[in-house]
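Before I ask anything, let me first share the structure, which is written out below as structure tokens.
A single protein chain has been omitted; all remaining protein chains appear in their positions.
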Amino acid sequence: MSLSLPEVKRIAWLARIEITDAEAAAAQGQLNDIFKLIEQMQSVDTGGVAPMAHGQDVVQRLREDRVTETDQHAIYQAIAPQVENGLYLVPKVIE
Amino acid sequence: MDWETVIGIETHAQLSTASKIFSGAATQFGAAPNVQACAVDIALPGVLPVLNRAAVEKAVRLGLAVGAQINRRSVFARKNYFYPDLPKGYQISQYELPVVQGGSLPVMIKDVAKIVKLTRAHLEEDAGKSLHEDFHGLSGIDLNRAGTPLLEIVTEPDMRSAEEAVAYAKALHALVRWIGICDGNMQEGSFRCDANVSVRPKGAQVLGTRCEIKNLNSFRFLEEAINYEVRRQIELLEDGGSVVQETRLYDPERKQTRSMRSKEDAHDYRYFPDPDLLPLVISAETIEQIRSELPELPQAKRERYMRDYQLSPYDAGVLTSSREVADFYENLIQALGGGYKLASSWIAGELFGALKRAGLEICQSPISSGQLAGLLQRIQNNAINGKQAKEVFDAMWNGEGDAEAIILARGLTQISDARELEQIIDGVLAANLKSVEEYRAGKEKAFNALVGQAMKATKGNGNPAQINGILKKKLEG
Partner (left out) sequence: MLNSTLKQLSALLAQKKLSSVELTQSYLDRVARLNPGLNAFVTVDADRSLAQARAADAQIAAGKAQALTGIPVAHKDIFCAKGWRTTCGSKMLANFVSPYDAHVVERLNAAGAVILGKTNMDEFAMGSSSETCFWGPVKNPWDRTRVPGGSSGGSAAAVAARMAPVAIGTDTGGSIRQPAALSGICGLKPTYGVVSRYGMIAFASSLDQGGPLAKSAADLALMLNVMAGFDARDSTSLERPAEDYARALEAPPTGDRAKPLAGLRIGVPKEYFGEGLGSDVGAAVEAALAQFEKLGAQRVAISLPNSGLSVPAYYVIAPAEASSNLSRFDGVRYGYRAAEYSDLADMYRKSRAQGFGAEVKRRILIGTYVLSHGYYDAYYLKAQKIRRLIARDFVEAYQQCDLIMGPTSPNVAFALGAKASDPVQMYLNDIYTVAANLAGLPAMSIPCGFGEGNMPVGLHLTGNYFAEAKMLHAAHQYQLATDWHLRQPAGTE
């Protein structure tokens, strides 16, 4: 399998990373080299093997329903690119 | 051509927990922007989610209430997309393995019962809010709502009209409040519906292309949006066009649905199991514990009222429309030691009428079930008649005290003494010879006129049943 240039651009769009034509072309070559390495996976039969998401077979711990957090928004917003009246500002959101 | 409408509903019910689904921030509505958005909610680098036990228990509650399968093992997945109200760039939801699978909800459409099958219900987190006003052409982002626990309840495409969809939504709304998992406040967005609408030629087997109308936060909008969308799709198809699968928004001002621009580009959500969370495993003991805490459900109550109290399906439905109403009714009949039908008709009639006029919920009623029982007892033992009872009711509503005090204060005693009534009726007959003659000539209406005159003569305090009997005896005797 190999990635086409439009596919490279599509995934860059999905990932919201601006990519020039030249960058996309360079990325295409590198990604295809990497996918050659990855394709080695297809050589093994994994029929009947359960996928493994974590190193250990443990289950989710539950937190008690208690409010433990206090208002810190002034501290958090001190490092924000653009805020006003406690709100984060972004270019107009279109619904 | 005849068309058939097919509707499926996805409901986002906000679970009434104190803290968020994956963080310890408060969920209270109406706080100042971002003061309830903690480090986890704003997705600072390095923070991690931990699941709220109460959210899980409330999901299980719903599952048990709709007779669904509770998956003993379910998995949280990430739904990846970029949006400023989604701080992590993904929403934690459940995808392949939801906590609740299957189940059904009985729904009354007028007097006809229908079962709406459910596909699933899964836990997920809510997003924040984008505010569009007053930011010099920019949008403001408030993340207080981000991370609020939601239960998304998905039906099969089982409904065939806007009316059925609304009936389902109302039944579900009543149920989630009944079992105490959601406050059902639609203005605050605690209960929002998405409708998947398609049409197909009557008799066709395959489904038509559907549109999803998002975020309908009132039953009226749900109904209007579906009706508009059905008309739009039929017109499109009849004009030889085709329906495009898309997400639409309902504009209540114009009473129209419109395509959502932000959802235009085809989404690829790249779902995968969230590696920050482990599989959610729910033990049989936990499920049984939650089952044992479930209240009697509306359907069971309705059937019991019809069977044990001989109420009509309609009355039983009204009394089980919410847990508060049913509780009021049950407290009332307990105080009365019976009087099932009398209690039912007073709640559905006088009480509901007064509440509606005052814009109150039953839990805000100025007349308690105990007070109403006091009044109904006087009716049962013939101490007052219906007209007087209404007067007492109004006085109680206005805070004039209990039934007994009002009756005493106003001298509202019913004249049930036969001799006294006979004397009064003799006088009425003597003064209304014309009516007497008419009645004897076969004019039934004349009888009613005489009853009216007799009641008037008792100043409305006569026992109507006795007056009827005495009159009949005298006229025919």
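Going by the order they are written in, the chains are A and B; count residues from 1 in each one.
The rule is short, and it goes like this: a contact is a pair of C-beta atoms (placed from the backbone, for glycine too) under 8 Å apart; a residue touches a chain by one contact, two chains touch by 3 or more.
Owing to the predicted nature of the structure, the values given are computational and were not obtained by experimental measurement.
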| item | value |
| --- | --- |
| Residue among B:Lys88, B:His122, B:Arg145 or B:Arg192 touching the omitted chain | B:Lys88 |
| Of B:Leu64, B:Met108 or B:Leu278, the one touching the omitted chain in the full complex | B:Leu278 |
| Residues in subunit A touching the chain absent from view | 3, 7-8, 11-19, 27, 30-31, 33-34, 36-42, 44, 46, 49-56, 58, 60-61, 63, 72, 75-76, 78-82, 88, 90-94 |
| Subunit B residues touching the omitted chain (full complex) | 39, 42-51, 78, 80, 82, 84, 87-90, 141, 268, 270-272, 275-278 |
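FYI, only the chains that are shown with their structure count from here on.
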| item | value |
| --- | --- |
| Complex interface listing, subunit B residues touching subunit A | 17-19, 23-26, 32-39, 42, 44, 50-56, 76, 82-85, 130-132, 135, 137-143, 249, 260-262, 265, 268, 270, 273, 275, 277-281 |
| Complex contacts: residues of subunit A adjacent to subunit B | 13-14, 16, 53-54, 58-69, 71-73, 76-77, 82, 84-95 |
